[in-house]
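Have a look at the structure below, then the notes.
A single protein chain has been removed from this complex, and every other one stays in its place.
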Amino acid sequence: MPAPLLVPAVLAVAFLVLPLVGLVVRAPWSAIGPQLTRDGVGEALRLSLLSATLATLVSLVLGVPLAWVLARSALRGRSVLRALVTVPLVLPPVVGGVALFLVLGRQGIVGRWLFEATGFSLPFTTAAVVVAETFVAMPFLVISVEGALRAADARFEDAAATLGADRWTTFRRVTLPLVAPGIAAGAVLCWARALGEFGATITFAGNFPGTTQTMPLAVYLALQRDPEAAIVLSLVLLAVSLATLLLLRGRWLGRAVHA
Amino acid sequence: MKRTVVLLAIALTLAGCTGTAGDAPAGGTGTAPTGPGLTGTLTVFAAASLTDVFTELGDQLEAENPQLEVQFNFAGSSALATQLTQGAPADVFASANPQQMDVVSGAGLPRGTPVVFAENVLEIAVPPGNPGGVTGLADFADPDLALAVCAPEVPCGAAAEQVFAAAGVDAQPDTQEEDVKAALTKVQLGEVDAALVYATDVQAAGDAVEGIPFPESDRAVNEYPLAVLTAAPNAAAGQAFVDLVRSEEGQQALTAAGFRTP
Partner (left out) sequence: MSLEARIVVRRGALEVDVELSVADGEVLAVLGPNGAGKSTILRVLAGLLTPDGGRVVVDGDQVWHDDDVALPPHRRPIGMVFQDHLLFPHLSVTENVAFGPRSRGVPRVAARAAATAWLDRVGLAGLGDRRPGQLSGGQAQRAALARALVGEPRVLLLDEPLSALDARTRLSVRAELHRHLTDYAGSAVLVTHDPVDAMALATRVVVVEDGRVVQAGTPAEVARRPRTDYVARLVGLVLLAGSGAGTTVALDGGGAVAVAAEVSGPVFVAVRPESVSLHLSRPDGSPRNVWPLRLVTATPHGSVVRCDLAGEMALTADVTATSFAELGLAPGAEVWASVQASEVAVYPR
């Protein structure tokens, strides 16, 4: 490998990996048992995994059709639409949280109507966590899937049409399977982003153990009181994330690379 | 409105002083001059509830010392304490309760003994018009209301737990915010019916919220300690700031903002 590439590559690896190594090395391994079994840790982890998975599911259901519109339809103003859809990617998450409040909060443009009709308000519920995480993570999925759709050969869809498949059947039996690896890759990115989301969650959903206190929030608050606890929680999150990403990478992204 | 009054008070006080170099500051304990001799940057880590008051006092110090730049880091006291023990450089630390100052003292950081310069008590903040019909602390046990408190890990939250215990209220908050400003924001947005915040926050928010004092607040008085740090890069300026805070002007500014003075 050429040296001009090798040196920055090594630096990049060091930059990304050393903080994680530091986490492992400085962890209070001797006291880890009681820390792990403390109240709230299991809850926060369960909540994090549940909300990230739900957010990914919602993102799939809404995001894949959106990606199709951006990649394949002849809609005018698609580039404007695409720019809007990717705004959550550059928006600071806390700003996203505030924006969600302004629309879906009890006094929000839409939320107010919902509250008056049903007495239900979204903030401070687990559903709000899913909404906040979906808001920040869905653009990852949309961009990924749009890329995969653009790269896919549209001629297969022509062939399907000549064989009598209407647009929905073509999408279901030809397009989707062909971009499945790209969708999977997007879903993994989305899930990882949702799992780590902090700013929008704490702003919009609030913080309450068991209902809305996800792992990142638990880590942040633990840091205030007991840094050792924070390190342990961080380790747990790191281990879970790593395990999931490694598991999925082998199965899904591997195919995307080789396909 | 309140800010204007405070500024006016400071201006009038200044007008009463001769303001030449070498004058000892009124009510100060240090002998360091507050004349135009201070230079460099002054870094002050202060609890979020001190934002408005300290900013004005900082402006005043800058006005008196044109070559001095005052920079603040306002955040939850526990976050600040963590940053300081991890080695963040600062000249002065003002905490919202003694516990966080103890954390910092434990690391040997304060220069000398910290002094208490202000006290803060909790107050119930509600959106204008009090849509939830909140009357007192007992309403915090109402599951039908949307309620916010501070997380127990921050001083404001610890104080909340104390007053709930003292009042015998089984609180049912919907969210435990990571700092007091976040809780206040939720009230300002009308997203919660009530939040337990500091009296100073209610004051600072002006017309955006209404405050409801409650008797049990005396059971959890947050003393605010202040100290110049040993490793302060600009100790002279740090001491000058501490002296300003403890001076009559400083204490008046604090009172106007809703603090109690010791």
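Letters A and B mark the chains in the order given here, with residues in each chain numbered from 1 onward.
Note that a residue touches a chain if its C-beta (ideal position, glycine included) is under 8 Å from a C-beta of that chain, and two chains touch if they have at least 3 such contacts.
On a predicted model such as this, the values are computed, not experimentally measured, just so you know.
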**Request:** Write out, one label after another, the shown chains that touch the chain missing from the document.
**Result:** A
**Item:** Residue of A:V7, A:A159 or A:A243 in touch with the missing chain, whole complex considered
**Value:** A:A159
**Request:** Name, in rising order, the residues on subunit A that touch the hidden chain in the full complex.
**Result:** 155-156, 158-167, 169-170, 173-174, 177-178
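Note that only the chains that are shown with their structure count from here on.
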**Fill in**
The subunit A residues in contact with subunit B across the complex are 101-102, 105-107, 121, 123-124, 202-203, 205-209, 212-213, 217, 220-225, 227
**subunit A-touching residues of subunit B, taken from the complex the two chains share** = 76, 78-79, 82, 146, 148, 151, 153-154, 173-178, 182, 186, 189-191
